[in-house]
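Here the complex is missing one protein chain, while the rest keep their positions.
As written, the chains take the letters A and B, and residue 1 is the first residue of each chain.
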Amino acid sequence: MSAGVDGQTGTRPAAAVGTERLAGLARGARRDVVAAVAGAVVAVWVVAAVVGWRVLTPRDPALQAPSDRFARPGPEHWLGADQFGRDVLARVLAGARPVLVVAPLATVLAVIVGTVIGLSAAGLGGWYDGLVMRVLDAVTVFPSIIAATLFAALVGRSRLVLILVIAATFVPIVARSVRAATLVECAKPYVEAARLRGEPTWSLLVRELLPNVRGTVLVEATSRLGDAVFAAATLSFLGLGEPPGSPEWGATVSENRVWLTVAPWTLLAPALAIASLVIAVALLADAVRRRIDA
Amino acid sequence: MDIYLLRRLAAIPVTLLGASLLVFAATVVLPGDVARTILGREASDASVAALNSELGLDRPLPAQYLSWLGRFLIGDWGTSATLHAPVRDLVLDRLGASMLIAGIAFAVLVPVALGLGLLAGLHHDRWADRLISGVALGLGATPEFVTGVVLLVVFAATLHWFPVSARIPRDAGPLEALWHLTLPVVSLVLLCTGYVARHVRASTVTVLASPYVRAARLRGMSPARLVRTHVLRNATVPAASALGVQLQFLLGGLVVVELLFDYPGLGALLLRSAMDKDLPTLQACAMVLGAAYMLIVLAADLVYRLLDPRVRLGGAR
Partner (left out) sequence: MYDGSSIALVQLVAEYLVWLDEDLRLQPQLAESWTAEDGGKRWTFTLRRGVRFTDGTPMDSSAVKASFDRLLDPASKSAAASAFATILGPGGVSAPDASTVTFTLQRPFTEFPYLVSAGNFNAVILKADYAGDFTRSAIGTGPFTLTSYDPSAGASFARNTGYWQPGKPYLDAVDVHFYPDDQADLIALQGDQIDTQFLSVASLVTPLAGSAGIVVDKAIGTGLTAFTLRTDRPPFDRKEVRQALAYGLNRPDVLTSIGSGVGVLGNDHLLAPAFRGAPTGLQQRAQDRAKVAELLAAAGVPTLSFTLTFDPPSRDYAVTIQNQLQQVGITVELDQRTSSDFYGGNQTTDTPWLFTTANLVAWAGRAVPSQLITPMVTSGGVWNGSKYANPALDRAAAAYDAASTDQERAAQAQIIAEALREDVPVIVSYWSGTVRAFNSATFAGIRAHPSSYVDFRSVSRV
């Protein structure tokens, strides 16, 4: 990958910006041990989600075996068994998929919609920008978790609702962030030059501005991904989103709350799984942010 | 400043009205029969119809909404469909309980986050900073119920140092009450500390690098005095804005923490009434929570502006 810098001040070919940044990121990640470990953890869960529990464990997470009810962690069940005798380890492995389907989809949706809104608001300006800002202000009236909870509780539980609700709560954040970054760019000479050239607005937005706010978009994407995992787990914990019997981690923690004193391993395993994933994603996001800011 | 304050205050009831309309629309459109919920499945259709009529639920929707609004404004918040108790007493009582936990959490959060952030900033790029920043980042990303569960398993279920339920017995003294609230407060604090501490750290580093501070150091001012006179004030102003952002997570986290620790707060009531389609309670909870949140955010914003006179009023454009 070669990085070329255009002779003119301020503008660079879009592709060159992207690849140079990616290369820089890769180098940075390799240097940063913490980020590497975080990346490994995320990779483990992604593999578990993609490949599925069947490849990783002989035990079926849905298979009930009443004789194994509340079995303590041991050779038969490495992480113990729950109230139905289901293997906890198998359920934890199977629980990776729901969260790793919902969170990335919600993030991608939020980033796309938020970027479009933020970019267009800053680029077009005027009454449109004013309207967008008003609407964004209005939408953030309630704390996002509460709004998401209310909506999901009223509409009903399904993964699609979860994805839409989480995406909806992130769109304002992404939009504001992208808008701010775009405004900074708009003040630069190359934008003025493009306008004077008579370049159409949409072209200006997509061909000139968007590539230059890529960094912000990337930071937003990685930050929101961590938030999305957080939100997905929390909303499932509150009983919204996943169908009953799902091994999703948040839902499992909620269902097994009552066995706290009887079988704490049924709670600890999914809780620590969530913790490992969110922390790993957060550390990765932080590493990305540092590289981009540097 | 006054006009700004008035405008913000005036915006609150307008926004609340809009929110109430949304909640009303959502609850009405979706399935669930209030009278049936109250009377139970075995009551006759005739009784259910009679109760629905008595509650005014067979009237046209705009009439129902306006009637609800009118009664709400004079303080008649109706009766809960599932708890069979007056909504106002229920909601206000729960509000007090939630504000207690939120208040204690906030009171603990401020010094802890400030302290850790300052510490990290003063020792920036050394091991103390790395440790604090790393842990802060990790904890800030972890959902409250996860830290809560780990706390419960370790400190309540295994070590028995703290009770499993945060519910305060009726005759408990303040110390016993605090003992019950410790774990949920810690969960909330752990969640919010990270973000604030990192902001404090960032601004501390910036302030330390500023020529003003460097000059003072060269003049021979002791580090402690330096911290007190320059760093503290300049670094904590951005912290106020960070704290304001965290208020959102604090309030949102209440729902989760109340559920996890069996605490009878407003968040738990909101969730339960949403699931049970208990309209009167849901509406009241939404209104009270919304109002509390907006007032708190306004207060935080005002504090921030008071602390930092450099900030222009009216927003950037």
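Simple rule for what comes next: a residue touches a chain if its C-beta (ideal position, glycine included) is under 8 Å from a C-beta of that chain, and two chains touch if they have at least 3 such contacts.
All figures in this text were calculated on a predicted structure; none of them were measured in a lab.
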Task: Tell me which residue among B:A46, B:I74, B:L159 or B:A224 touches the hidden chain in the full complex.
output: B:A46
Message: Using the touch definition from the top, which of B:I38, B:A113 or B:L270 touches the missing chain?
response: B:I38
- request: Check the options B:R59, B:R130 or B:R167 and report the residue that touches the missing chain.
  value: B:R167
Interface with the unshown chain - residue positions in subunit A: 62-64, 66-67, 69-70, 83-85, 157, 243-245, 257-259, 261-262
Residue ranges of subunit B at the interface with the undisplayed chain: 31-34, 36-48, 50-51, 83-86, 89-90, 93, 163-165, 167, 169-170, 262, 264, 268, 272, 275-277
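One rule holds in what follows: only the chains that are shown with their structure count from here on.
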Task: Could you give the separation in Å between the centres of subunit A and subunit B, each centre being the mean of its C-alpha atoms?
output: 23
Complex contact set, residues of subunit B against subunit A: 15, 18-19, 23, 26-27, 30, 134, 137-138, 140-147, 149-150, 152-153, 156-158, 164, 248-249, 251-253, 255-256, 259-260, 267, 270-271, 274-275, 277, 286, 289-290, 293-294
Query: For subunit A, which residues are in contact with subunit B within the complex?
result: 34, 138, 141-146, 149-151, 153-156, 226, 230, 233-234, 237-239, 250, 253-254, 257, 260-261, 264, 267-268, 271-272, 274-275, 278-279, 281-283, 286
